[in-house]
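Excluded from the complex is one protein chain; the other protein chains are retained at their positions.
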Amino acid sequence: MQDTNPTLSQVDDIIGRSIVELYPELISWRRDFHRYPESGWTEYRTSAKIAERLELWGWKVFLGDEVLNSSARMGVPSSEVLTSCETRASQEGVSDILLERMKGGRTGVVAEWKSGIEGPVFALRFDIDCNDLQETEQEGHIPVKEGFASRHEGCMHACGHDGHAAMGLAVAKWISHYHRDFPLMGTIRLIFQPAEEGCRGAQAIVEKGWLDDVDYFLSGHIGFRSFELGEVVLNTTGFYATTKWDTTFIGKPAHASGEPELGKNALLAASTAALNVHAISRHSQGVSRINVGKLVAGSGRNIVPSHAYMQIETRGETEAINQYISDELQRILRASATMYDVELKLEKVGEAGEAKGTPEWVERLYENFSQVSGITRLISQLSLGASEDVVFMMKRVQERGGSAAYLLFGSSLAAMHHQAEFHFDERVLQIGVEGYVRALVNTLGEK
Amino acid sequence: MQDTNPTLSQVDDIIGRSIVELYPELISWRRDFHRYPESGWTEYRTSAKIAERLELWGWKVFLGDEVLNSSARMGVPSSEVLTSCETRASQEGVSDILLERMKGGRTGVVAEWKSGIEGPVFALRFDIDCNDLQETEQEGHIPVKEGFASRHEGCMHACGHDGHAAMGLAVAKWISHYHRDFPLMGTIRLIFQPAEEGCRGAQAIVEKGWLDDVDYFLSGHIGFRSFELGEVVLNTTGFYATTKWDTTFIGKPAHASGEPELGKNALLAASTAALNVHAISRHSQGVSRINVGKLVAGSGRNIVPSHAYMQIETRGETEAINQYISDELQRILRASATMYDVELKLEKVGEAGEAKGTPEWVERLYENFSQVSGITRLISQLSLGASEDVVFMMKRVQERGGSAAYLLFGSSLAAMHHQAEFHFDERVLQIGVEGYVRALVNTLGEK
Amino acid sequence: MQDTNPTLSQVDDIIGRSIVELYPELISWRRDFHRYPESGWTEYRTSAKIAERLELWGWKVFLGDEVLNSSARMGVPSSEVLTSCETRASQEGVSDILLERMKGGRTGVVAEWKSGIEGPVFALRFDIDCNDLQETEQEGHIPVKEGFASRHEGCMHACGHDGHAAMGLAVAKWISHYHRDFPLMGTIRLIFQPAEEGCRGAQAIVEKGWLDDVDYFLSGHIGFRSFELGEVVLNTTGFYATTKWDTTFIGKPAHASGEPELGKNALLAASTAALNVHAISRHSQGVSRINVGKLVAGSGRNIVPSHAYMQIETRGETEAINQYISDELQRILRASATMYDVELKLEKVGEAGEAKGTPEWVERLYENFSQVSGITRLISQLSLGASEDVVFMMKRVQERGGSAAYLLFGSSLAAMHHQAEFHFDERVLQIGVEGYVRALVNTLGEK
Partner (left out) sequence: MQDTNPTLSQVDDIIGRSIVELYPELISWRRDFHRYPESGWTEYRTSAKIAERLELWGWKVFLGDEVLNSSARMGVPSSEVLTSCETRASQEGVSDILLERMKGGRTGVVAEWKSGIEGPVFALRFDIDCNDLQETEQEGHIPVKEGFASRHEGCMHACGHDGHAAMGLAVAKWISHYHRDFPLMGTIRLIFQPAEEGCRGAQAIVEKGWLDDVDYFLSGHIGFRSFELGEVVLNTTGFYATTKWDTTFIGKPAHASGEPELGKNALLAASTAALNVHAISRHSQGVSRINVGKLVAGSGRNIVPSHAYMQIETRGETEAINQYISDELQRILRASATMYDVELKLEKVGEAGEAKGTPEWVERLYENFSQVSGITRLISQLSLGASEDVVFMMKRVQERGGSAAYLLFGSSLAAMHHQAEFHFDERVLQIGVEGYVRALVNTLGEK
């Protein structure tokens, strides 16, 4: 591991130099998170590591029911899965006291630093969950080569949230160590959000009220299409509204040779549903998407399948288009159940809407980020063409009169997001941290 | 456990009385097999138990490659599954020597007893594998109540093969202990067949030649529809010809929102295949069946599914009808792959044909079984309407000039075959053993 | 046209000779019907020809509402079609008086001959409608060669009903001319039934009461599989129960490029229905059938199709199986409509059930037909494996204590029924007529 970020080491001001100093730690945090990835609502170790460090650095830390409105969580895993992940976290050293506060899928951390001087509330949000994916074992893969590949089977940070979490830690440590040099007013709030994958976690934090009094809100993402290191998008628009669905068809088994007519075939209900939802009409008002991503049905070759489970998502360039696709989907699922005389269970397990940055805030960010070392190009606005539940937070902030923006931090990528070979250029972490810090200092700095 | 079979205890001849004496042991063998069920090609412990006992009783025992033509096995589990089952067998006490001979899914036992006097070859076949099914934990279920429920998760003897194996042991022990009282000529061959479920195992034994010189062949099954204890079918006909298929569609993943058009959707290929194979035309010449029993596709909600696996079976009242359905199936699967531009892998993992008993042999069995205690009704002929790979053995015997028959032993059943609540009336075991022994004695007895 | 039936001309008794004399006329009647085929409920000319002749021969003739319960007719064509066929019939010489009585699709004729002496009622039924089929124009086709091919476009007697109607006329004329030589008691009733194709007409006659008092009932069909001239089946069983359905999906059009999401796609509703009804499970209790025979949907390439029409039929070896398939079908059609948010119209347009001959009656027929010239083989019983609405008549007769049977008259066929090249050996007509006459004379003859 390199000790310092070579291309970024030539910086001439205090903020720049202070962050260069944080770089080795930043990398080690990121790699630790990468080594122990945890899926949505099971980020016990991740949350504990964050909470312990922040507490140490003097932040007021909130956990469990303080962070979330539990009933607003979506797509929480079964209690078997939760228990098994809790056991794993315990074995990996999470203290019983912390674990007790988070048990049952109540992960995530909120931390606050109050200046003591009246002033605005500035919130930063970092998502911390991993993907359900087996990391590649190829030798060329950096995490393999450098020894920080995932040790959790079927789990991998393939979307950069390990980097997001590490950036959050770095911002926290910087504030803790340098705030005396840069007197700030108001309140800084760090939100480490669980379960962003599947758009399941943001709403539960919003409903707890953590965004209600926020004046300035920032979040961001590492890596975007072919954008390179040094390219940063300041106003991400074009979030696709999305809904995530879990659906189960429950029929009746029967011996497929002896009395097939007594079966109620859940597999065929699911198959006909899959085909027909993909045939939902395109929408003339904009982009729409539908995907049946998973289908598991039946118990054995000679039994009429009595059970079928599907994971589905819809998207729309606007919330109205997503609503159209979702309405079509629900009707088709119900009709497929009727068609095969089987029962339908349908659960909404994730959701996100549209959003875009607040224009004046984006302008100020432009100034702030112009000072960041290593930035080669600032892009004022870009359409994402994907979904993020950060929109719930942005919209809440904006509804209450605050300003919000979502950033994209360019980086060369070894493979696209959500792929087993995903890896980003770690130097992007320093760019992100410096940008966040400069925005904080410039916004809350006493003038 | 009762010590003697109460209804059958009043028997007046030597054979009858000798078998009554075997009854407690017969029950304990069956319950031992029931407690440790093993799925097709993993019957390591079951085979070992059989081999050890037969060796003890003076039979010449064959194992592993002596029993099977390995390359003719169908539907062999993955090496991971085999290894895991071998480990389990080892932990359950199977000796390394025996295990070594069977490793890699080369299970099953053949045993021979040669009289030393020139005479016919009489073969009996017992299938020994279990079902892939979780046994019920309901208190009323006899195996639960009497403490012999399955200790292997996801495995259960729900088709009576535990009883078949136990009958085979009883026949072996009887011959071993009583042959001096009933001088026999010729050869007795006991075939303990693995992997009958899915019609995967018989062919590999046939190809090894074990049926080539057989003059008389018998096998049978416990429980049939609503037939009661004491009812026995002597000539089972109407075996449905069947073929078992494993099929995999391999496409290309893509982010379902970002670039869905780059995906090759294996889930939709499988769904359209499932629907269309169920729409294969009925056949005017007799019964046909098709079942997609299992479908597993996709990796995650927001990824175009790149992988789909299906378990399928076809059946026909005749081999020609099964061939018709199989031909249609294969064409539809290929077309579904083309339709979604995905790759198709198709493997035949099981197979069985038509067969029926040899008339004169059935007539002689009628006489033999008339002497069996506890029999209330002998049914000369009955159509099974299901599939059994014993047909490969019967046909080989008949092609070479031998005689074959397949019996059904009536028994009240707690639930139908292949169900979690399946249990049979254990007294049926005594009926079966006595029938087999009388057929042996009457056929091979020196006259 | 040959003047006499060469193979059958050597007959020695009065009945036989009298029927040989009728042969030329029998052929000319059949050929006239063949030339002017009329589809179900439009048999205006056919009915008029029959009525006029029977009246001339002294029979009491019933027409229109006297024959049918109009509201029990199924599958009546649209008023446009009826009107157009009425115009055609008028142009072909049907008198206004007769036409007026039949208008609106009230075709068919019942005729009675009362002996004046107390005795049983003997009913014979002849179906008279043609198929909706264009007759071949190939030179080798006998009707083309002999100049009696269909002159009605899209209509053809391809099921032998022209022969059935001609046999009815011959029986009527024979009774009229010879009854003095063979004194009979009781009543003879001839039922010329419209709309047998599609099983649409019998029920309307049954509901009018014409079968309520019948003691002996006979009907029959020309040609069956590969049976040859001279082979006659006396007891047809294995009528498949059947239901015929017309279904229409009504959606909403929209420009397929401009605003496709506003359309309600009836074509896709019909397509998914078609696929899924063909996937209805086979039935373990016997033969089942399903067929979507016709599908017409959409108005233009660039319009989301708002209209789809389908013709469907279900069959079952028993009424219970047909009911199962019909229930499945209806649910699937409703679900398909829901799936595409379109309206469903579903109409039962034909129906028939199971039936079989009355055993003692079949025995007596065996004797009667043994006397018929040209018969080479009498088959006591045969399973049809098809549907015929004559079963409604047979069942009504049998419910009231009468006897019924349905015959099959073997004949070599140029092509199978319902094909453009269909033609039967006309000598079969003489066999049928002689059989019917002998059954009448032997049953009603004063003894």
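As written, the chain order gives the labels A, B and C, with residue 1 at the start of each chain.
We adopt the following convention: a residue touches a chain if its C-beta (ideal position, glycine included) is under 8 Å from a C-beta of that chain, and two chains touch if they have at least 3 such contacts.
Keep in mind the model is a prediction, meaning the values are calculated, not measured.
Student: Of the chains that are displayed, which are in contact with the missing one across the whole complex?
Tutor: Taking every chain of the complex into account, the missing one touches A, B, C.
Student: Just one of C:Ile14, C:Leu56, C:Ile117 or C:Val296 touches the chain that is missing; which is it?
Tutor: That would be C:Val296, which touches the missing chain.
Student: Pick from B:Arg17, B:Lys145, B:Arg225 or B:Arg331: which residue touches the chain that isn't shown?
Tutor: Answer from the full complex: B:Arg331 touches the omitted chain.
Student: Among C:Glu231, C:Glu313, C:Glu351 or C:Asp389, choose the residue that contacts the chain missing from this document, as touch is defined above.
Tutor: C:Glu313
Student: Out of B:Ile250, B:Met339, B:Leu382 or B:Ala420, which residue would touch the omitted chain in the full complex?
Tutor: With B:Ile250, B:Met339, B:Leu382 or B:Ala420 as choices, the missing chain is touched by B:Met339.
Student: For the chain that got dropped from the picture, name the residues of chain A it touches.
Tutor: 275-276, 278-279, 281-282, 284, 287-289, 385
Student: Considering the whole complex, not just the chains shown, which residues of chain C touch the missing one?
Tutor: Output for chain C: 132-133, 198, 240, 242, 244, 255-258, 260, 265, 267-268, 270-272, 274-275, 278, 289, 291-305, 308, 311-313, 315, 385-387, 416-418.
Student: Suppose we count only contacts with the excluded chain; which residues of chain B make the list?
Tutor: 258-261, 263, 265, 268, 272, 275-276, 279, 281-285, 304, 324, 331-332, 334-336, 338-339, 341
The definition used in the following text is that only the chains that are shown with their structure count from here on.
Student: Need the CA-centroid distance for the pair chain A / chain B, whole Å please.
Tutor: 51
Student: Spell out, as numbers or ranges, the residues of chain C touching 2 or more other chains.
Tutor: Residue numbers touching two or more other chains: 275-276, 279, 281-282, 284.
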